[in-house]
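Only a single protein chain was left out; the remaining protein chains are all shown in position.
Chain lettering (A, B and C) follows the sequence in which the chains are written, and residue indices restart at 1 in each chain.
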Amino acid sequence: MSSEFGKNVKVSVFGQSHSAGIGAVINGIPAGIKIDMDKVAAFMALRAPGKNKLSTARKEADLPEVLSGILDGVTTGAPICAIIRNNDTRSKDYANIIDIPRPGHSDFSAYVRYGGNNDVRGGGHFSGRLTAPLCFAGAICLQILESKGIYVGAHIQSVGKVEDQRFDDIRPTVEGLTGPMWKAFPVIDDEAGAKMQEEILAASADLDSIGGTIECVIAGVEPGFGEHMADGVENRMAAAIFGIPAVKGIEFGSGFAGSRLRGSQNNDPFCIEDGKIRTTTNNHGGILGGITSGMPIRFAVAMKPTPSISKPQQSVSLSKMEPAVLEVKGRHDPCIVHRAVPVVAAVAAMTMLDIMYDDVR
Amino acid sequence: MSSEFGKNVKVSVFGQSHSAGIGAVINGIPAGIKIDMDKVAAFMALRAPGKNKLSTARKEADLPEVLSGILDGVTTGAPICAIIRNNDTRSKDYANIIDIPRPGHSDFSAYVRYGGNNDVRGGGHFSGRLTAPLCFAGAICLQILESKGIYVGAHIQSVGKVEDQRFDDIRPTVEGLTGPMWKAFPVIDDEAGAKMQEEILAASADLDSIGGTIECVIAGVEPGFGEHMADGVENRMAAAIFGIPAVKGIEFGSGFAGSRLRGSQNNDPFCIEDGKIRTTTNNHGGILGGITSGMPIRFAVAMKPTPSISKPQQSVSLSKMEPAVLEVKGRHDPCIVHRAVPVVAAVAAMTMLDIMYDDVR
Amino acid sequence: MSSEFGKNVKVSVFGQSHSAGIGAVINGIPAGIKIDMDKVAAFMALRAPGKNKLSTARKEADLPEVLSGILDGVTTGAPICAIIRNNDTRSKDYANIIDIPRPGHSDFSAYVRYGGNNDVRGGGHFSGRLTAPLCFAGAICLQILESKGIYVGAHIQSVGKVEDQRFDDIRPTVEGLTGPMWKAFPVIDDEAGAKMQEEILAASADLDSIGGTIECVIAGVEPGFGEHMADGVENRMAAAIFGIPAVKGIEFGSGFAGSRLRGSQNNDPFCIEDGKIRTTTNNHGGILGGITSGMPIRFAVAMKPTPSISKPQQSVSLSKMEPAVLEVKGRHDPCIVHRAVPVVAAVAAMTMLDIMYDDVR
Partner (left out) sequence: MSSEFGKNVKVSVFGQSHSAGIGAVINGIPAGIKIDMDKVAAFMALRAPGKNKLSTARKEADLPEVLSGILDGVTTGAPICAIIRNNDTRSKDYANIIDIPRPGHSDFSAYVRYGGNNDVRGGGHFSGRLTAPLCFAGAICLQILESKGIYVGAHIQSVGKVEDQRFDDIRPTVEGLTGPMWKAFPVIDDEAGAKMQEEILAASADLDSIGGTIECVIAGVEPGFGEHMADGVENRMAAAIFGIPAVKGIEFGSGFAGSRLRGSQNNDPFCIEDGKIRTTTNNHGGILGGITSGMPIRFAVAMKPTPSISKPQQSVSLSKMEPAVLEVKGRHDPCIVHRAVPVVAAVAAMTMLDIMYDDVR
């Protein structure tokens, strides 16, 4: 019933694509934590639009104004609120979608849910733009995690059928995990990245779009976080990740591929290394019984192709209740996978910290 | 921090595999609903163990005793509590796993989480046996959904590499959806089912286990349920489904396969049929922007192979902190996919009803 | 762990007295509700400071800017965010209270809680100023309640030992309930009000402050809202009302006075009037077993005297850990009871609507 993530670290996101502003209120960040706002801004720039032809032409500075909760760069314990003004809005582009819902988009379901009162301009509250406040919250959480020796990395695992290499989820390095995310095109293997960009541009040239997957690894989490059954790491991570627009699937460790294997293939043998218990493989993705095992947490996310395409599409007129052909105007991303990479990392960081703050030991 | 599912329909599960009893407390079921307890018992029998060689030899009547909340077969509005006694427990079988954690199981992570105090007998609170109370709660929710014309079906989609047919997720019939679940081996295509059973028996003969996937479809839900961002249908369904032991992935609609497509392929054109707005295909799995579209809700779940296998496996001794070979004794399922089918349907029903009860319209 | 009120109507308050801004995010208001923003502003003006000698000299326009969730005066279903800029801040006045905590204020407990990182300027997040966003949220809820025929009234019941008349809690009129709140000094009996103002001015002249009580009645609620045990109307109303700074007590119906009576005196006989079941007296304050009875809901709130007084007070120096005398500077209210009247009504409205939205009947 709310756009609120988390139990301990609560991130409440507000705003619509073309409202006066968007933002987030974050409750649960302890007092006394120094936040490097330059790093926050740099992280948020990773998802900012308007950089090249791979993304929408909309330009937004996306610089958050912190209204509360941080004083002289240090958290106060009070709720943190940051807002981002919406400036470059061209609402006229969206006038037609009130009547003819875009296939694959929330137009129709939201129309029913909100009785036609939802703000449809630019996707309203469903817009990918709402991931900017998530990145703000994630950037803060990433800094807190780093201070605990925990690093979160994400990269494009695939665009269409083009696959990137996978993260090392046994002994990842900090650079190996976080490096790809900071590239202009966030992949491990730049050759694969070049092919992906070709795919995206080809889709764009066809007035079409293309989907992909994102891999995320969280390294450095001690064993013993998370809970049984309904409050496990997978439950809570999945619940949060599906809050990112266009996500349609998630798998942990070997996931769907592992479901085709035998136990003797999929089980990860335990071993001892430097006095710590580890596993020699990581098909469990760092989570056993909902609880962290101490191995890197690994999951992959499926993102559908951007539903907003310029190709004519079959739809219906809600007012006339008759078939109608839709040609979507406006500025759209032919692929949102690369821009979603920092968002996945942000939500992963928020959720990991949220889980770690369960702990009263 | 709790084994509790849901926001409106809250299902709190308790018990360990070898404790005096297990059960569930259900809050949020409205008063005045007639519950057919025979149907509840019949549904619960679908996951009961001990039927054949495909499952553990443990025998449990699994008949719940309702302590509260239902009077003369009608809900009172007060919390419903049902308990199931644990009778056929052979705790001695598990004495060794205190020291040598089973690969792929929660033994090690739970050992750290609970400081070695968790009940390890039979998997304790992590046992698949805890899905029996989920089935009790689900059976009640299924009846309420049926009274609203909503039907939930689940079947094995694959065991190892053997695939069943898929549900019709455009115009499913009640029989088509619910029929497979009530078969002795819950598949649509019995020939595929026969091959799956061969796979399971082969794994069992090798002292091994095998994984699989389950498909679930919920038909009859009106458009407009669920919420934006963190409270969407996918968020909440995923959060609940990962509460089922051994689940490692979930995808809605075309899911991971859809992430390889273009927008023009994956978008589902709208059409009008009998005065209702529908889509001609269902790659969105009945959910757009987190909100139901009125099309059948479709998702698939990846289940890892049962981690408990009798083959010797490499592990470590927690007390000696040295390598150790583990030979798991006890009675185990070579495959839990078929037994998990009603559990997936139960959790899907609980969660769907929970979402529908958000609604204050 | 958060400054968030409510379950269905969630009001998340943020900001500090001297931060860039304060505000609230409101989730759970259904789409399609017309909001009269002039009425919102008029209601918020009731608690605005700077009107006369009875209150602080601080002047704030307190006009909220709505960033999201309302489009063309109608709710969209997306989170509503409103912010209020802090303009007339004089932070220098508060420099000393970092070291010497004010008796009766949160300075010391917050210092420990937040490790000295909390924003102490003007009371920070604990400032009475944070009740402005509550009034914004309440003003919206009051309009929704009015559209259902539900009216909320509040007035000063006492200041020091001076008592106002009590509301009619059997057959209140709309004017009787809401009239007093809109007076410059919110009492039923203006003569009593004049004496109260004398008390306040006398306390002010003595560099002191004075406490009081507020009575609130909610009329027009149908029987059958609320829940047994932990989710009753009293539980939720009390939990919210204690979120108003300086509240130290709450009683429903005959409350503490009723605890001195016998059952035959305190029980309210049932009767039938105009085909409806009512009670002839209302010692139960409209709530029986946590559930509304259909009679007006009545409660009274105890507010302590403003802890910030200009008289020298005994305190300690946190840095030197030795006794210290504190003379509080800054602009303070000699009594906050009259300004808290609309706040109590606002929180009552938020909570009543929250409770009513439980209902899935």
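Here, contacts are C-beta pairs under 8 Å (C-beta built on N, C-alpha and C of every residue); 3 or more make two chains touch, one makes a residue touch a chain.
Please read all numbers here as calculations on a predicted model, not as lab measurements.
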Options C:Phe5, C:Phe136, C:Phe167 or C:Phe185, residue touching the unrepresented chain: C:Phe5
Per the touch definition above, residue among C:Lys34, C:Lys148 or C:Lys311 touching the missing chain: C:Lys311
Among B:Ile83, B:Val162, B:Ala246 or B:Ala324, residue touching the chain not depicted: B:Ile83
Where the unshown chain meets subunit C, residue by residue: 1-5, 7, 13, 101, 103-110, 112-113, 125-126, 130, 158, 160-161, 203, 206, 208-213, 222-232, 234-236, 238-240, 242-243, 245, 247-256, 258-272, 275, 277, 279-280, 283-285, 287-294, 302-309, 311, 313-316, 318, 321-323, 358
Touching residues (missing chain, whole complex) on subunit B: 1-4, 8, 10, 12-16, 19-23, 25, 27-28, 31-32, 65-69, 71, 74-81, 83, 110, 113-119, 124-125
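Here is the rule we use: only the chains that are shown with their structure count from here on.
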Most central chain, judged by mean C-alpha position against the global CA mean: A
Intercentroid distance (Cα basis), subunit C paired with subunit B, Å: 46
Inter-centroid spacing, subunit C versus subunit A (mean Cα positions, whole Å): 39
Distance from the mean Cα position of subunit B to that of subunit A, given in whole angstrom: 26
Multi-chain contact residues (two or more partners), subunit C: 8, 77-78
